[in-house]
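To start, the structure itself, in structure tokens.
Removed: one protein chain of the complex. Kept in place: all other protein chains.
We call the chains A and B, going by the order they appear; numbering starts again at 1 in every chain.
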Amino acid sequence: MTTSSLQSAPPVEPSGVVTLLTDLGIDDPSVAIIKGVVLKAFPEARLVDVSHSVPLRGIVQGAFWLARTYGWFPEGTVHLAVVEPAQRKLPRAVLVQAGDHYFLGPDNGLLSAAVEHATRSSRRPAEVREIDLGRFALGPKRAHRARSLFAPVAAELASGRFKFSEVGEPVDGIARSPLAEARKSAAGIEGEVVFVDHFGNLVTNVEAHLLDELTEPLICIEGREIKLRESYVDVDPGEYLALVNTFGTLEIARRDSDAASSLGVAQGAKVMVR
Amino acid sequence: MTTSSLQSAPPVEPSGVVTLLTDLGIDDPSVAIIKGVVLKAFPEARLVDVSHSVPLRGIVQGAFWLARTYGWFPEGTVHLAVVEPAQRKLPRAVLVQAGDHYFLGPDNGLLSAAVEHATRSSRRPAEVREIDLGRFALGPKRAHRARSLFAPVAAELASGRFKFSEVGEPVDGIARSPLAEARKSAAGIEGEVVFVDHFGNLVTNVEAHLLDELTEPLICIEGREIKLRESYVDVDPGEYLALVNTFGTLEIARRDSDAASSLGVAQGAKVMVR
Partner (left out) sequence: MTTSSLQSAPPVEPSGVVTLLTDLGIDDPSVAIIKGVVLKAFPEARLVDVSHSVPLRGIVQGAFWLARTYGWFPEGTVHLAVVEPAQRKLPRAVLVQAGDHYFLGPDNGLLSAAVEHATRSSRRPAEVREIDLGRFALGPKRAHRARSLFAPVAAELASGRFKFSEVGEPVDGIARSPLAEARKSAAGIEGEVVFVDHFGNLVTNVEAHLLDELTEPLICIEGREIKLRESYVDVDPGEYLALVNTFGTLEIARRDSDAASSLGVAQGAKVMVR
């Protein structure tokens, strides 16, 4: 994704809200430390947990959750998202402004689905800055960047003390997400399972608006044809159904049962809608 | 429960606090989306999670938790509670003012234990309004009402922009909870197990004040007689005891052990106090 050909987005007033998306879990105080860092620099910050249950190395799932959640928050919200598998060369740390939202995290694909969505829906280009480590990092270590780098930047930005353009030099674009987008073909809409929730429901990347043109969408997965319904009650227990979930995408379920194990499918499974 | 014969409650100034009780879990961002919707409409809202671990279809447990929790919050708090099993005909969406608190949720019994408690302890009638869907719903879908209907109403009410009487037409009452109330009989106090916590302790619906008249209460369950104690230390490891829990009701436990599996009882088990 390149943003160089697009013109600058106007500055957005920070809302004071900072959302957090990580793979740190909530049992130990790792997330509390991040919150402490933000509050120490900006005591009025309003912190909201998006999720801390992103699976280890779950960049696809994290990218999906961020893209399907950010838009419900106020304009000017700072979305801090850190899922950072150990790597010999750490990805650069970036701040993106897109569609009146700020996204902050490693440039490893985690942010791009949200940034692309925000760019598309706002019809304004995203802008990307590489965070100036010398200015913001709390320590010299390359580890624990959620706490030591991204949290301080989130506080400065959300407080309004630093503007977007002051956090570092502009860069041309960010890494694409490994999260595939559903696409239309002659055969129909081709999508895939992004994650399996803990009930065994199959959450796909097929956005609801793609279904609008079809009068009676038929969802095909593993050789089975499943009808789109409005609610679980439209089928009998044990029957398969497809519906639009709270994330605004197509979901395949089996009433009172586990669709994933019944169908024998997992993340990445192909879905076709006709 | 009917409220028609009672006179109007005075309006209560909103506290700005919004509590959330759902069965959505906290792994994925479903709850974050609800919070985003509230904050987008009312950025100063102070959001508190009551629980998102209500079991699927757990209206009894949700009703109990709400009833035993709301009163600790400031007057004028908005309690958003949504546990909504799939149903062919969705229950109406209601807002209730009772005892200086606001309760917001589906009219399926989830709210009534709290509303009855608030009515009784405030000695003022509850008032019920059916939420005007056309005015508040974010979308046409009947699904995801926590996000699309109740969250927007919570924000309008907590912000003070809408008053109680402006959210919809008055209705006469709300559905009773399937949560049984403990009752006094000639034989003693008859109650039941509302839920089993994750230690195997049996949480009952017997409120502490019912025990006040008894000098040495004896709790009978599954043919066993158990004494009321102040604390776990009052018995030896492995012994049964009953005590008043943090919810203000009677709880049956076995020190350093699992009372539910030891006694072979589950939710709904009868308890008698003499």
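Convention: contacts are C-beta pairs under 8 Å (C-beta built on N, C-alpha and C of every residue); 3 or more make two chains touch, one makes a residue touch a chain.
Because the structure is a prediction, the values reported are computed rather than measured.
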Of A:His144, A:Lys227 or A:Lys270, the residue in touch with the unshown chain:
A:His144
Taking the entire complex into account, which one of B:Pro11, B:Pro74, B:Gly238 or B:Gly268 touches the absent chain?
B:Pro74
The one of A:Val37, A:Ala81 or A:Leu111 in touch with the missing chain is A:Val37
What residue numbers in chain A mark contact with the hidden partner chain?
25-30, 32-33, 35-37, 39-40, 43, 47, 86-88, 141-144, 147
In the full complex, chain B touches the hidden chain through residues 15-17, 19, 21, 26, 46, 48-51, 53, 65, 68-69, 72-74, 197-198, 230-233, 243-244, 246-247
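What we mean here is this: only the chains that are shown with their structure count from here on.
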For chain A versus chain B, what separation do you get between their C-alpha means, in angstrom?
33
